[in-house]
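Yeah, one chain of the complex is gone here, protein chain that is, but the others are all in their spots.
Labels A, B, C, D, E, F and G are assigned to the chains in the order they are written; within every chain, residues are numbered from 1.
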Amino acid sequence: MDQRETTRLLRQVASGEVGVDDAVQRLRQAPFEDLGFAKLDLHRGLRQGIPEVVYGSGKTPEQIRAITAALLAAGQHAVLITRLETDAAAELEAGLDTGMGLEYFPEARIAVAGTMPPPDGMGRIVIATGGTSDQPVAEEAAITAQALGNEIVRLYDVGVAGLHRLLSHTDEIMDASVIIVLAGMEGALASVVAGLADCPVIAVPTSVGYGASYSGLAALLSMLNSCASGVSVVNIDNGFGAGYLASMINHMGVAK
Amino acid sequence: MDQRETTRLLRQVASGEVGVDDAVQRLRQAPFEDLGFAKLDLHRGLRQGIPEVVYGSGKTPEQIRAITAALLAAGQHAVLITRLETDAAAELEAGLDTGMGLEYFPEARIAVAGTMPPPDGMGRIVIATGGTSDQPVAEEAAITAQALGNEIVRLYDVGVAGLHRLLSHTDEIMDASVIIVLAGMEGALASVVAGLADCPVIAVPTSVGYGASYSGLAALLSMLNSCASGVSVVNIDNGFGAGYLASMINHMGVAK
Amino acid sequence: MDQRETTRLLRQVASGEVGVDDAVQRLRQAPFEDLGFAKLDLHRGLRQGIPEVVYGSGKTPEQIRAITAALLAAGQHAVLITRLETDAAAELEAGLDTGMGLEYFPEARIAVAGTMPPPDGMGRIVIATGGTSDQPVAEEAAITAQALGNEIVRLYDVGVAGLHRLLSHTDEIMDASVIIVLAGMEGALASVVAGLADCPVIAVPTSVGYGASYSGLAALLSMLNSCASGVSVVNIDNGFGAGYLASMINHMGVAK
Amino acid sequence: MDQRETTRLLRQVASGEVGVDDAVQRLRQAPFEDLGFAKLDLHRGLRQGIPEVVYGSGKTPEQIRAITAALLAAGQHAVLITRLETDAAAELEAGLDTGMGLEYFPEARIAVAGTMPPPDGMGRIVIATGGTSDQPVAEEAAITAQALGNEIVRLYDVGVAGLHRLLSHTDEIMDASVIIVLAGMEGALASVVAGLADCPVIAVPTSVGYGASYSGLAALLSMLNSCASGVSVVNIDNGFGAGYLASMINHMGVAK
Amino acid sequence: MDQRETTRLLRQVASGEVGVDDAVQRLRQAPFEDLGFAKLDLHRGLRQGIPEVVYGSGKTPEQIRAITAALLAAGQHAVLITRLETDAAAELEAGLDTGMGLEYFPEARIAVAGTMPPPDGMGRIVIATGGTSDQPVAEEAAITAQALGNEIVRLYDVGVAGLHRLLSHTDEIMDASVIIVLAGMEGALASVVAGLADCPVIAVPTSVGYGASYSGLAALLSMLNSCASGVSVVNIDNGFGAGYLASMINHMGVAK
Amino acid sequence: MDQRETTRLLRQVASGEVGVDDAVQRLRQAPFEDLGFAKLDLHRGLRQGIPEVVYGSGKTPEQIRAITAALLAAGQHAVLITRLETDAAAELEAGLDTGMGLEYFPEARIAVAGTMPPPDGMGRIVIATGGTSDQPVAEEAAITAQALGNEIVRLYDVGVAGLHRLLSHTDEIMDASVIIVLAGMEGALASVVAGLADCPVIAVPTSVGYGASYSGLAALLSMLNSCASGVSVVNIDNGFGAGYLASMINHMGVAK
Amino acid sequence: MDQRETTRLLRQVASGEVGVDDAVQRLRQAPFEDLGFAKLDLHRGLRQGIPEVVYGSGKTPEQIRAITAALLAAGQHAVLITRLETDAAAELEAGLDTGMGLEYFPEARIAVAGTMPPPDGMGRIVIATGGTSDQPVAEEAAITAQALGNEIVRLYDVGVAGLHRLLSHTDEIMDASVIIVLAGMEGALASVVAGLADCPVIAVPTSVGYGASYSGLAALLSMLNSCASGVSVVNIDNGFGAGYLASMINHMGVAK
Partner (left out) sequence: MDQRETTRLLRQVASGEVGVDDAVQRLRQAPFEDLGFAKLDLHRGLRQGIPEVVYGSGKTPEQIRAITAALLAAGQHAVLITRLETDAAAELEAGLDTGMGLEYFPEARIAVAGTMPPPDGMGRIVIATGGTSDQPVAEEAAITAQALGNEIVRLYDVGVAGLHRLLSHTDEIMDASVIIVLAGMEGALASVVAGLADCPVIAVPTSVGYGASYSGLAALLSMLNSCASGVSVVNIDNGFGAGYLASMINHMGVAK
């Protein structure tokens, strides 16, 4: 099944000419979708029933619109578009069909097309940051996880230098299903939170800091060496990856 | 409650003088146990019903024996002793009460005192290694996870240079609840496995390699940059950390 | 033979005053050409019958034109001008003699003057990339190799996180004469491809990525540590070097 | 086909019970050989007619003997055993069948079982070192390439600080089919040789040096930045990899 | 004043031939003492009335004895000998005059000759460690500070992964005059302690850890990036430097 | 006590409705102040009687104004606003109540609201720089320390390459209570100054330099390895941190 | 002698009121000159009779003019102004007295005020570069050395990849008094030149290159590890330092 065939099929779906079930059946047999400018892996989305993710950076609004339409047509309820700057989001929105809802989250640089799903995970995902500068990466994680069907609790600016700020949220931490900790500079928050919690902690070093923070290296090494159990680490500033993994864990016990 | 009081209490429990429920109640109120040479955090174990872990390295057999006895007396069913060399294990075993079972796993350098629990997690933890040299760290992860109540599937020596070796195990990978991937050198296995799987992947860089592997740095950077979603990373050679986290995730949907 | 003499000679060749054979003979004896702003090594080109390469960056259109004219006059069939930005290419083209063909490849930032040679290598050079962002470096390799007389097969966006995309091209990989693999982030593609192939694999780390990719360092280390045999590595983003070396290998068994 | 079946088949071949053609046929269908302690990829060897390589480090003499016997029985003419220390080689030799020839090269730490093949490549592989300390890695490359059917020319101790030593070998360099350059410290030799040669140059940084050589890092970076075309780099001290790749290139134009 | 003269003077002091005041007067004018194997800076000690420090590593017992005797003779009440291994300490003690008291602290690898001074600082120096493995460096700091006239409070094994262990010592932290925090691995303790305290915090990264702790680098970077005010850092494992500086600060308001 | 309540209280204080003592009493019980965009830790300031510090970077003039007003209303005599660029300072000043004094120090990028306190430390803080380029960071340290009640002596451009420049200030160095040394490039000044002084030396590596200075890394390593006693180090370019710590030390013997 | 006094003295010299000898005598006694914005070390210049150097970067044209005038008035024949961009040079030139000659070298970013001295060194300084991109740093070295009284031989673009280009200049290399070698990328030229020469070689790594050249780090390490004797290294891109040191060496045997 080459690109033209796939495009034709998706258009037929969009126009109602071909039923979704039928199309899904045919797509299941094609290992992946080659639209020339991007290869879509439709299998994972279809198989798991979770939103498909489109990496927005470096794609034109037209390309994003086409991919999004194709995915929604193929049965996705929501499409997550990441790394989308404000300008691109405005352009994207301007050209959309009125029927296709689109919500843009500027701080997270994420747009969600379709319907934001209700939370259906096991519990709540707590997202804690060391300082206010970590917030954009934290929001990327938060919106990602929310769009994947999770309830989020935000604990922002609870860095270890003022421990009482963190300790006043001990309950939320103890009750969390998964915790994402974001911190730049010395990255100490991950260990402290993990010491208080009973659940998996995903540590995200951020590039916040200066001098010997080396754009997140200090936080990265700090988090990798955490003396607390249950901590694992993703790439510097990788809010999306943390949100995605957190959602995966928070849906462990949930029937797909 | 100081050290002497705690020791007395534990001895009373061991001798039956004080009931376990009673002791647990009293211990719950003491934040931690100070034995002079080691502080035990009895809360986590008691609260969660999972085995307590003793870091064996740098402790004498006498100390390990005392801690282990105290923990078993306090109601633990199993005690995991990590980083225990063969000699130390032999010495430890020699001085043990006959009643206290002790199994030693030399490759993993782990001993388990008490009763190895039956698997009670959601699914299976798959442990995959790139080469045979990664096996000791893999076994540390495996025995840790097993002692914490998980069923383990070992896929050893399935490095990416011979892809068919890995692909012949696609079923195990697709069915896994959590996957631990261990690899040194270029660490590529984590991305490949995560691309095949639908579950969280915990990547463990190992110090296997030479030259520009820089004792695991190449694998560490490779894994942190994985283009596959759902991957997080722990410290180089941290088999225990990976096994512990994997167990945590594999028990997400299970009533504690 | 100083610069003025050489310029005079090349002008005489250009005007037909001196025959090409004659000029070649005289040039063979001069070890290299000093045009003031650039030293041309005419020996290699003449001896090997392969296109001469001009490094365009930092040279004015006039300088490039002069060098190119001199080289074509001296008997070269094609001249490869690398690292040439779009603006400079337009300027260069504007001032060219109509007789001198010039084709510009903007993504590769390469212009080819003269006649693009037909493929005369042993087999095909496969060029595989992990993601779409690697494409500019890949095209630099591709156009370089094509201008040196090779047939190219492009396998773009076949990163290891979606293994089926790569595996659907197993035939092209098995049949290749040489393979160039370009990848940023974790650079795992090189090992996986080399495991599937029987031919030399030239790995090009790209600076694609963020955070702990360290502008190609993660991919570089990963590729240097490849556990697959037959892999060697060139500098980060060095598409030209990879294309040049691939051509060299693909012409091993071919009479010069 | 599990391990027992394979072992049985190989024994039948060894005893003449099953013909080699038959066995080869059956083995072609089994993706790989699992002997428990090592997985053999019989495909590549059989398909390409080149010696199989056994990584000796960390294997017992018994294991090496079993693998070697199996491979020879399966039709290999030569088996290359790398990273084999002198003691292990002596032990290995002691237990061998008299019929199975074994030659040990202590400096290269390589043993060759079976019959060393005659050179059947396109030309000669030149191996050049910067200093005498690079010799062990150079010999690993040399014996590897020789065992894979190549003629070797050794140019040892021709470092750039005494350029006349290198220049007195210009002929060998100009005539080479492939060149392997090994150097520690500043690694400058690779660029100089590549500037003199018309063929692919494989650069091997060695860990020779002290202080700011950082165990081969200075040479590695130097070689990756070579301003000469046609140079690619393998891992620090990776003599085997260089020899293997050089052989691959030297057999490009040769019918398999 | 050359070496022989100085030695003679010191011997005269030791024998009572020259009065201490007299000798001190003469020494004040000589900028430093050259004993051939070591140059003593007698000024600082005399001027400040604090113990002189002898770096024991690499000196023979005879040399240490001579220096110590000279210093005590010159009016020092205590001489601190650092980096002194157990064997060397035993040898040193064996040859000492009975009149010269010598106390050896094996874990700190420090010997104190003369009289350990009473605490005369402003307040107490708290020394906190993340784990038990940090203890030797902590003891080096503790004995140094004690020998310089400070009262020490030890808070060992209060790492951030079990925050309650640290919080149970909030009073000691709030009341400290200076705090020395020692931690390896992620080094997070410094920030947490500094957030609780009102006094200067001297952070000592230790080389405790493995993998990506890089022998203290992770802790060093973490501490340099502390988001808490009042933290400064000394070299990895530099217990002596921390103890010396802490004493300096703790004597700020005390008349010299 | 939520944000609205706190704001209301602060306004009541500002208007005289609630007495300062009363408000302080209430605020003491609230662990921290959450204004939405910033959490204020009022405890430290109130308890210690020292100026509160507001990190200006990334805050709007309105936010800074609100925080500053709240702090002054709560009884602070001075508020230090750091990392405030010239433009932001002008904007801030424009909107201020006339009654609230504001002085801006452009080189230090610091504004001080309220009344600059008189020096009340034990002695003088000497601030020495290696070169004129270190001056902005030095001024950040100087104004910070001055605003915290210290007398400052500036010794700028006294780098070690012209030792007489430094030695002509030996008196100021000998008499200092604390010394802050700022240097980029080789950072040698810290050791030289510490060798001359009897007081704590806080070393601040600056990012001044080029090439192998690596933006302050060379100076940082140099300072961490200082062979002089009494030296500790803060982050690269961390003038504020050095000034804050110096003030803390200079007020050690002073009743709070 | 404070700043005002010095300025007055220099003005008196400029106006003829005070004789140069007299002024020099007075200046010899003052350790250094403090003009507020810059401290001049007049001693070295006067004592050694060599041009004074003014670091132009970050100084206003007025400041440079004042310093230059003062220096020329104090008896200097030439003043070297380094790191002076083209715009600043034009501004500087506009405001100069007509009597004060000023020559600007844009590629070297150096201006020379006064009279360029005739060569009075022992021999010639050869300056060799690997490629044309190294030229600006090379010119900084060349103009510096020329202004300090040296004859310069430029060998540009003689990188090791085309060895014949270098070898055709063997005579100049053999006859040199000192050689400065500038190279980026792999930095191999220093070793090769040093192997051909009998004189001191000053190696200057340049930041020319991309990818794993790491802005001159590869060249720096390569040069530090040179296997040739007589090579020493200065900072990356430090053309001035190399020119200054080369002049110093080239004037070793010359009476000052």
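For the reader, a short list of remarks on this structure follows.
Definition applied: a residue touches a chain if its C-beta (ideal position, glycine included) is under 8 Å from a C-beta of that chain, and two chains touch if they have at least 3 such contacts.
Here the structure is a predicted model, which means the values were calculated and not measured.
Though it is not drawn, the left-out chain touches D, E, F, G in the full complex. Shown as candidates are F:Ala113, F:Ala128, F:Leu148 or F:Met185; the residue that touches the absent chain is F:Met185. Among G:Val54, G:Ile127, G:Ala161 or G:Val234, only G:Val234 touches the chain that is left out of the view. Of the options F:Thr144, F:Ser222 or F:Asn238, the residue whose C-beta touches the omitted chain is F:Ser222. Interface residues of chain E with the unshown chain, by the touch rule above, are 31-32, 37-39, 41, 58, 205, 207, 216-217, 220, 235-238. In the full complex, chain G makes contact with the omitted chain through residues 44, 47-48, 53, 122, 177, 198-200, 202, 220, 224-225, 229-236, 241, 244-245, 248-250, 252-254. Listed by residue number, the positions of chain D touching the unshown chain are 132-133, 157, 162, 164-165, 168, 210-213.
FYI, only the chains that are shown with their structure count from here on.
Taking each chain's centre as the mean of its C-alpha atoms, chain B lies 46 Å from chain F. A straight line joining the Cα centres of chain D and chain F is 63 Å long.
Rounded to whole angstrom, the centroid-to-centroid distance between chain A and chain G, based on C-alpha atoms, equals 56 Å.
Residues of chain F in contact with two or more other chains: 220, 235-236.
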